[in-house]
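As you look at this complex, bear in mind that one protein chain is not there, while each of the others sits in place.
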Amino acid sequence: MADVIDHPSRTAATDARTTSGYNFAYLDEQTKRMIRRAILKGVAVPGYQVPFGSREMPLPYGWGTGGIQVTAAVIGPDDTLKVIDQGADDTTNAVNIRSFFAKTAGVATTDRTVEATVIQTRHRIPETPLSENQILVYQVPIPEPLRWLEPRETETRKMHALEEYGAMHVSLYEDIAKYGRITKSYNYPVRVNGRYVMSPSPIPKFDNPKMDRMAALQLFGAGREKRIYAVPPYTKVKSLDFEDHPFTIESWEQSCSLCGAGDSYLDEVVTDDKGGKMYVCSDSDFCEQRRAAGHVGDGGDSAYATRDKIPSGDEQ
Amino acid sequence: MYVAVKGGEKAIANSQKLLAEERRGNHKVPELSLDQIREQMSLAVDRVMTEGSLYDPELAALAIKQARGDLQEAIFLLRAYRTTLPRFGDGEPIDTAEMAVRRRISATYKDLPGGQVLGPSFDYTHRLLDFALAAGDNRPAAEIAEAPVEGGMPRVTEILNYEGLIETEQPGNDSEPVFDLTRNSPRYPAERAARLQNLARGDEGFILALGYSTQRGYGNNHPFAGEIRMGEVAVEFSPEELGFPIEIGEITVTECQMINQFKGSASQPPQFTQGYGLTFGHCERKAMSMALVDRALRAREFDEPIDAPAQDEEFVLAHSDNVEASGFVQHLKLPHYVDFQAELVTVRALRKAFEESVSDNVSDAAE
Partner (left out) sequence: MAVMTDIKPGFRDPVLDSQAVFRAVLDAMARPGKLHSLSVLDDVPAPLDAATAAVCLTLVDQDTPLWIGADLRSQGAEAFLKFHCGCPIVDDPAKAAFALTSAAKLPGLDGFAIGDDSYPETSTTVIVQTGGLAEGGEGLTLRGPGIADTHRLAVSGLRTGVWREWTENGVLFPCGIDLILVHGATLAALPRTTTVTEQEG
């Protein structure tokens, strides 16, 4: 057999293994196998929460340990990783998780949605539609959509097994009776492929429609609660609603002050203590790409129109 | 302000530098050595080993130093390290009847074979701040006995068992592997092995409060401290290639056996029941609390009504772990502004609808 010349990405992966003192992507191989088996079962039973032997990670529970374990089991040296929190690549926790994988797996990282092969996210789905070549990994705090109605695992497991979701519909309907509409604004429950009711993780309901028939594979990891679940590509994901009260998403009268986008999810930024505020895209890459393409917003508060020139956290 | 919520890698690095500085404190004060922590903060080390579920006093001392004395943080450090360790196999069960006892007390008998051995204990200290200690510890070392405490200390439960007065512990099935909480997701109802592992790793404060609640009537099970013993036991391991167990070391453990209210049935004469607690090192409060909660969690087994928090298996097991609890409580400081924005949009829309309906009503009334 001819000598095999190592691909440069393999060399980087090997380097990462030796310098960190831990295995590639931190987890040991037995743990990865266990997680990989759970992921495959999750894909085979869309929306069902597969129990797995979640490990203690070097980051606290509740800070993305489920997503990190899924990413660690999935990622390889040829991948390009993007990590976002609240839609942005530069939030502290996103920075921290990205550097964890850069250190332990030596993988390439990116802020660009289109360049990434694996995207780990907390609380958002990117605005740019995802492709077949991408995997979206969600960090999930409470995977059980019925938890708010029934705190007991023994009970909720039965409800899923029997497809007994009446209580969920009753609870949504009580909202309508009280407020005239369903008031759940994030972590809005969905039904996957007409069977399992699933928590989409605490994304705003604005993002729910993006899950429906998405071209990319969606994986969900809940570390503390020890559950993994999945939505295969092109799978029907329906937000729960009623015929007379169809599901709707948030909209703003304003558009992004920086790029002018009128169809993206907006963060409200408070500019003074007298009600002054402006709106900017929550998806930082989306906003950046639009600005690079020449789109401009109304500028909002002048201090924020130049926020790129404001000293960033790096200088603090 | 916008800057405050965005943090670069440099900001994280700087924060960590500051943390290290705070940990070190005043540089004029000599730095703590791991030996000092291990020897002079030994109960902290024991707690970190117990809840970190790793017996390594040296690493526990390091964790305590690194965590600036925050024991829950130290427990987390030890756990995160432990999870990366390769596994060679399962040790043989330790035999606490063969313990080299340093402390052994029973509240159920005035005297018993082997006697009461007070050992090192805060129990009868007067809780007076020792100002002499503040000035430095000049006490002479305690005299060492000529010979160790005599062996042959049967456990109180064995004494009771001789008369058939206490339920017999059912040995597990050797051919079935013992459930391992650190490798598997818990399933409810949980078997006792899983419950005991959970309680042993559980937060001392949480287990203490639950145990206390059973004494105050929330699931009372009339406990007597049958026996508490602390000392050294041998750890044995059977390597596959040898086929017989060899001793690989010695660990300190604290064991508590509670004797609880009796139970009988048409086919079985009344017998006392048991609750069990075991910790690494000397964690007596934890071992006792654990035994109380273990017994409370056996309510289902004894057909007792389950109406108190300490008897509620899912409630206890799902919330006992301080690494899980601390992480999730503290994750609330991560940014949630996307979800908060979603709530703002909803509340504003609801308020608008409310105001419109009020003004409609007002104009209706005016007509």
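For clarity, chains are labelled A and B in written order, and residue numbers in each chain start from 1.
Everything that follows uses one rule, which is that a residue touches a chain if its C-beta (ideal position, glycine included) is under 8 Å from a C-beta of that chain, and two chains touch if they have at least 3 such contacts.
Since this is a predicted model, take the numbers as computed values, not measurements.
Undergrad: Let's see if you follow the contact definition: name the visible chains touching the chain that is missing.
TA: A
Undergrad: Quick one: which of A:Q139, A:S201 or A:T235 touches the chain that's been left out?
TA: Reading the full complex, the residue touching the unseen chain is A:T235.
Undergrad: Can you list where chain A touches the absent chain?
TA: 1, 4, 10, 13, 17, 23-24, 29-30, 32-34, 36-46, 48, 50-51, 73-77, 132, 157-158, 160-162, 193, 195-196, 213, 215, 217, 230-236
Going forward, only the chains that are shown with their structure count from here on.
Undergrad: If you average the CA atoms of chain A and of chain B, how many Å lie between those two points?
TA: Chain centroid spacing, chain A to chain B, equals 34 Å.
Undergrad: What part of chain A is in contact with chain B in the complex they form?
TA: Within the complex, chain A touches chain B at residues 22, 26, 28, 34, 51-58, 60-63, 65, 85-88, 90-93, 95-96, 99, 122-124, 141, 151-154, 179-181, 183, 185-187, 202-206, 224, 226-227, 250, 252, 265-270, 282, 304, 307, 310-316.
Undergrad: Per the contact definition, I'd like the list of chain B residues that touch chain A in the complex.
TA: 1-12, 14, 76, 79-80, 82-84, 86, 182-189, 314, 318, 323-324, 326-331, 334-339, 341-346, 349-350, 353
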